[in-house]
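Just one protein chain is left out here, and the rest sit where they should.
Order as written gives the chain letters A, B, C and D; numbering starts at 1 within each chain.
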Amino acid sequence: MTDVAREFVALFGNATFWDKFGATTFSWSVGLAITAAVAVPLGLLIGSSRVLLESTSAVIEFLKPIPPIALIPLGLLMWGPALEMKLTLIVFGAMWPVLTQVVYGIREVDDVALSMARTYQLGRWQTITRIVVPSVLPFVAPGLRVSASIALIIAFVTEMVGGTEGLGQMLVAAQSSNAIAQMYALVVLTGLMGLAVNAAFRATEALMLRWHPSNRKELR
Amino acid sequence: MSVDTTSSVHQTVTEAAAPAPARRQRRESDGGPLRGRRGRVILLRAWLPVTVAVVWWAASAGSTSLYFPSLQSITETFSRDWFSMRGLDDLVPSLRNLVAGFAIASLIGVAGGLLLGSSRWAAAAAEPVVHFLRSLPPPVLLPLGLILLGTDAGMKVAIITVGAVWPTLLNTMDGVRGVDPQLRDMSKAYGLSLGQRVRYVVLPAAAPQIVAGLRTTLQISIILIVVSEMYASASGIGHYVLTAQQTFLVTETWAGTLLLGLIGFLANLIFGVGERRVLRWQDALRTNARNG
Amino acid sequence: GEAGSPTGGSGADSTTIKVGTLPIIEYAPLYIAEDQGYFEEAGLTVETQVMQNAAGIVPAVMNGQLQVGEAATIGYLNARAQNLPVTGIASAAITSKDADSDFSGLFVADESITSLSDLEGKKVAVNALKAAMHAAAAQSIALDGGDPANVEFISMPFPDMAAALERGDVDGVVVVEPFYTTLEKAGARNIGNLYTTALPAQATIGMFFASDAWLKESPEDAKKFVEAIEKAGEYAAENPDAVRQVAVEDLGMAEDVAAGMRLPGYGGQLTDDHLVATAQVMVDLGFIPEAPAAEGLTWRP
Amino acid sequence: MTLTSEPRPVSGRPARTGDASGTTTPVLEVHHLAKSYGEGPTASSVLADIDFTVRPGEFVSIVGPSGCGKTTLLKCLSGLLDPSSGSVVFEGEEIDGPPAKMTVVFQDYSRSLLPWMTVEQNIDLPLRRKFSKEERARFVAEALENVGLAGTGAKYPWQMSGGMQQRAAIARALAYQPDVLLMDEPFAAVDAQTRIDLEDLMLTVQEKYDTTVVFVTHDIDEAIYVASRVIVLSGTPTTVREVLDVDLPRPRDQIETKALPRFNELRAHLFRLIKEAKRA
Partner (left out) sequence: MTLTSEPRPVSGRPARTGDASGTTTPVLEVHHLAKSYGEGPTASSVLADIDFTVRPGEFVSIVGPSGCGKTTLLKCLSGLLDPSSGSVVFEGEEIDGPPAKMTVVFQDYSRSLLPWMTVEQNIDLPLRRKFSKEERARFVAEALENVGLAGTGAKYPWQMSGGMQQRAAIARALAYQPDVLLMDEPFAAVDAQTRIDLEDLMLTVQEKYDTTVVFVTHDIDEAIYVASRVIVLSGTPTTVREVLDVDLPRPRDQIETKALPRFNELRAHLFRLIKEAKRA
């Protein structure tokens, strides 16, 4: 235990660590941003058209359970141990929770609000941005939080198995050289990274979902 | 009716701005005989997968690419390896672990989400642990699992559970917190018991969000079959896929991946049946709002 | 060199070679070639990419992002058995000089297990199935008169083996250094030194390979690389301390562990004979249905 | 409430001992009640200093301009909201959460019905802890009948019109048979004739079961017609502007009572009060 703590502290004085940490954090955040940018509009598109939803459901359900880890060799073959491969796998693995949540969230849009939009001629764009998106946000939020940890996990695993730059490589090295304390220090670090991101999400949510019952000030 | 309701509820959104004639047309054709409608739904669902399969088959025919074998050889390997006794040996333990892991994850997710969603104290105390744990990569948790739980099936179920519980937990938590304050007031004013509140008010109100979480839990459970069999396994779908990968048996890797996709597809079909039952009122409400 | 990125002289005419590496002591010659300036002398800049196993390195080499990869001989032969377009170019490590200095071992806790053949009907953990350690253990059991088919092999990461053995989850564990020393200290018993038992003397256990395309395209670079590595191999064979230094500086091993551990052998060229013999072991064990064609398993400058 | 003799069959509550205007202990006492929303500098004070009491079996109307805090007051009375200061005492004990013997008909009726249950199930749900299955079936049917919804029990709330939903919410409260019933603009969405019928229904129920009713309404005629006292709020921050004793004879009758000159006097007075309250 104290060994782990010591190793943990030692990490911060280690220049290589900061390189790898930077690489992991970078690919993770970029990957997550792409995930959101892809999955939310895609979910809105699919979720708001019955034809699209029915047509794509089989293919999506088929793709969802494919473990990104099984795709690493293919990714390596196509891109090598490069950032593109890592980002592709992150997006592939992390987009499903957001997509699923958006599709479900669309059902929750209040029909009185939609009628209102129609009578006031809000148009498709306004209807989507002003009514559908805010209604769906409470669904997107947990989806994104799940995706964030999945993205972190995939980043780590592609680094471990696929040799892309990052903390995962350090973990492999620690594992194979029996540096157990360092290994667990890295594990603790991933957990803390997840914790930090969650805090960031909470803060953003509290801001963006101020109106939502879950964030309204306790009335009692 | 029941066939298309899951998705047709979304119609309203497009309708909000859809050109009117299209709407009119749809309504008229809706009036057709049930058989025709069901046929169309099946057609709608099948055209894309069938197209993908055909295109894949054609494009990969006679493939000499080492990592992209022809679909034909993949399906041959698939039927060789999965339609056999040995296939059963791999399939049965994996599916058993999947079902057990998913079931436990669902229960813990919903129960834990209810608790964390309804009590600020519980949430404040438990959330840091939750978010810490859910960020740990399962391949890293695996060794911990080995140390704590040994090498038997229990460990694999535990890996699936621990990895897949989070979407349901987070969604239930958020869903419970988002219950209309008016409904909370009503439950208090009528002195509903805790059990009644949970069973008749909170759970149904949070159901759409819980169900969405369960879908993702299901997806992750299937993925975790593979991860859980990374170590301490001598059989199972994950073992098959990983060993094939390690020994460059590309066609087998594809066949295993195909199987995972199929399991996901079938599991979601089953899930959809249960979901329609749970959310029947919501479906009816939405359909009703649309057709008026 | 600094862990993970031994970048050498960067003269204007230097060629860059990217190597997919496994962070284990078998591949010390790579770091030594860097440390001793052999790469620089040859006008090469070598960059490394740490990966977990051959399954990842092979496609990356085929793709051309990496020019050279490291793999256990068994891993390489697995790839060749599937006709993947890669060819061995140099030996990294060979079996240790003798059984006593062998850096691989099979440890048990149970008093009643005294020989490898006693493991029949038991459960044995290896780091990966159908990989080097699995093959070495199975072959050693067979040579001891046991039937490896009656041994249940399961995969498990090295760091967890000691605990699993102690708890009785498994009856035997197959390890290499530095886990060897750890287990020894923990009081487990070694009942067989595997590589020296299973394989002929001086057999290559870890090697470098490259894609056929690159070998055809840049045979000159490949030649320089192979020569530098072979030179480093000789150096490693003669200077075990240099190897221990790599273990500490490049692999991040603790100094006391590195100082006391057994080492594999180094030096020599990669030869078809050794690979064919190993391939035969794999066929015997049923890991692959038939041996890959003998010719073309290795590339010579 | 403890001085009584003859128990009533259904909810086991004692029959009334005296007239509503008698000297029995109050069932509800509101002492210096104040309530503001929000905290710190952004807090907005809604109720300033409210004092009144309600005697058992009394029918009290509350009127006041829109947004003055009637709903807030009702929520404080029912223990759904904690007052910022002051207290609400129910049957001698300070309130801290909704008492079992009290219930509320919410202003936002459409959102207080559970959309996943039929109307029948909605009404039945709170009865499960109190009554046997047969009793429940009878009470549900009776309540639906009373509010003019007989035969629609199998509908979901969202299959009903606004007025029907509101009546379903009333039916739920009636079937629950509370000792104290708080109603927040309960007839706002029904037509004139139904409103009249429901007013009379409330009078009957109150008479028969001796229920204490606190009734928020915007309809001045209604406020006077049903009540024994009318509490007029003015604000904001809101205080009790006047408590009007409705000294009209009982039983009340829609035609006769409203034709009384005294009714018109009260009406005119109340109207003036509200007009002033709104201007304030």
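Here is the rule we use: a contact is a pair of C-beta atoms (placed from the backbone, for glycine too) under 8 Å apart; a residue touches a chain by one contact, two chains touch by 3 or more.
Only a predicted model underlies this, so the values are computations on that prediction, with no experimental measurement involved.
Within the complete assembly, D:163 is the residue of D:56, D:83, D:126 or D:163 that touches the hidden chain. Remark: the omitted chain is touched by one listed residue; of A:46, A:66 or A:131 this is A:131.
From the set D:65, D:83 or D:178, the residue in touch with the chain omitted from the display is D:65, counting the whole complex.
Screening D:188, D:201 or D:260 against the full complex identifies D:188 as the residue touching the chain left out. Hidden from this view is one chain, which touches chain A at 110, 112-113, 115-116, 118-123, 126, 130-131, 134, 209, 211-212, 216. Although one chain is not shown, part of chain D still touches it, namely residues 37, 63-67, 69-71, 107-108, 110-111, 148, 159-164, 167, 185, 188-195, 218-220, 271, 274-275, 278.
The rule we apply is simple: only the chains that are shown with their structure count from here on.
Ranking every chain by how far its Cα centroid lies from the centroid of chain C, the top place goes to D. Chains A-B form the pair joined by the most contacting C-beta pairs.
Chain D has its Cα centroid 47 Å from the Cα centroid of chain B.
Averaged Cα coordinates give chain B a centre that lies 41 Å from the centre of chain C. With centres defined as mean CA coordinates, chain D is found 50 Å away from chain A. Chain contacts: chain A has residues 73-74, 77, 160, 219 touching two or more partner chains. Each of the following residues of chain D touches two or more other chains: 80.
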